[in-house]
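Partial view: only certain chains, each at its native spot in the assembly.
Per-chain residue numbering starts at 1, and chain names A, B and C are given in the order in which the chains are listed.
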Amino acid sequence: MSLDEPHIDTYARGKALSEQVNPGMEDVLRDRYDTLVPGLSKTVVDVAYGQFYARGGVDEKTRLLATIAALTALGGQTRPQLKVNIASARAVGATRQEISEIIFQMTLYGGFPAMINALNAAIEVFEAEEDDT
Amino acid sequence: MSLDEPHIDTYARGKALSEQVNPGMEDVLRDRYDTLVPGLSKTVVDVAYGQFYARGGVDEKTRLLATIAALTALGGQTRPQLKVNIASARAVGATRQEISEIIFQMTLYGGFPAMINALNAAIEVFEAEEDDT
Amino acid sequence: MSLDEPHIDTYARGKALSEQVNPGMEDVLRDRYDTLVPGLSKTVVDVAYGQFYARGGVDEKTRLLATIAALTALGGQTRPQLKVNIASARAVGATRQEISEIIFQMTLYGGFPAMINALNAAIEVFEAEEDDT
């Protein structure tokens, strides 16, 4: 499925994916943000999910590991989003080891503090999981 | 193979991997940098390759796609290294589509300019390749 | 016009704005990038123009000055995009003084080097203009 088909409905495609990965997300965003920024929730679903994550060409696990890498290297300043993406990566089958290895590797690009801060975020996510993997 | 074995030789492990991925790299680094920073070339081989890329737990292609993601999101300021890692990712089997998709996805975290600049770097690498994939 | 109307066509809205500000932009992007990333040009038009710049609520000149501020503070690593946005700001009526003042103010947030580098980019844009303002 590709975006160059003229009539693709990116919102519908994004909605399907976001409901699968984060059920109820659009509603949460709408309640919190849409009074201030009308349409924010719809843009997140349409753009982030419909026009990027749902594209295909790379499997979802690799996409999420790439996102974790980027947020780690950016320096921990996006900790809430880092934790959301770590949880999403777990949901599509990434092991704790894979996630931790990718974070550790980012020492080379974002430095040791960024790596340690991201690993601390990952530990919080892992500890909140009910079972071990 | 894990780093918690007390006597692992990370330099030897890194040397084996770096010679496989970038033959002659340590010599090039030594000639250029070691007069100023004695041991720089050895540290790069030992640390970047021996203590990070050679760790296992994640396949090399995923590691390189994660690096490409991070360098893209960091904003194109490390363009030479981005190109080296794109070439390395190609060398371990990443398709142009996979690389391009990961770069495109980084729009969500590093913004449109960072994405376009990284895609331009990728195009330069792809155009320098002899055959199409 | 707001995004919370269920059936708004953000691509059409973005296309109208992008053709007004940068005529032919989607074609240029399609020719350069869409083989690698199918639909990239459409996403840029739909998202950047249709879902952000065309929203209303703030006039276009202020939006462009805000973008110039952000790209300046991010450190000059997005110089090509900075120049495009400076030219766009000029096209919607921003004076050289307004643009220069906003860049200069960014010393406080991005430091002196980021400010000087952005001012150099602005000078290049101004020198390429045919008439003085």
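Everything below uses one rule, namely that contacts are C-beta pairs under 8 Å (C-beta built on N, C-alpha and C of every residue); 3 or more make two chains touch, one makes a residue touch a chain.
Please read these numbers as outputs of a predicted model, since none were measured by experiment.
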How many copies of the chain make up the whole complex, given that 3 are shown?
6
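We take it that only the chains that are shown with their structure count from here on.
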Give the identifier of the chain nearest to the protein's overall CA centre, each chain being represented by its own CA mean.
A
Check the residue numbers that chain A and chain B use where they touch, and answer same if over half are used by both copies, otherwise different.
same
Chain A and chain C are the same sequence; what rotation (0 to 180°, nearest 5) superposes their CA atoms?
180
Centre distance in Å when chain B and chain C are each reduced to the mean of their C-alpha atoms
32
Chain centre separation (chain A, chain C; CA means) in Å
27
Got the chain A residues that touch at least 2 other chains?
47, 55
In their shared complex, chain A is touched by residues of chain B numbered 47-48, 52-53, 55, 57-58, 62-63, 65-74, 78, 97-98, 100-102, 104-110
Given the complex, residues on chain C that touch chain A span 2-4, 10, 34, 38-40, 42-43, 46-47, 51, 55
Listed in rising order, chain C residues that touch chain B in their complex are 32-33, 36-37, 40, 44, 48, 71, 74-75, 77-78, 80-81
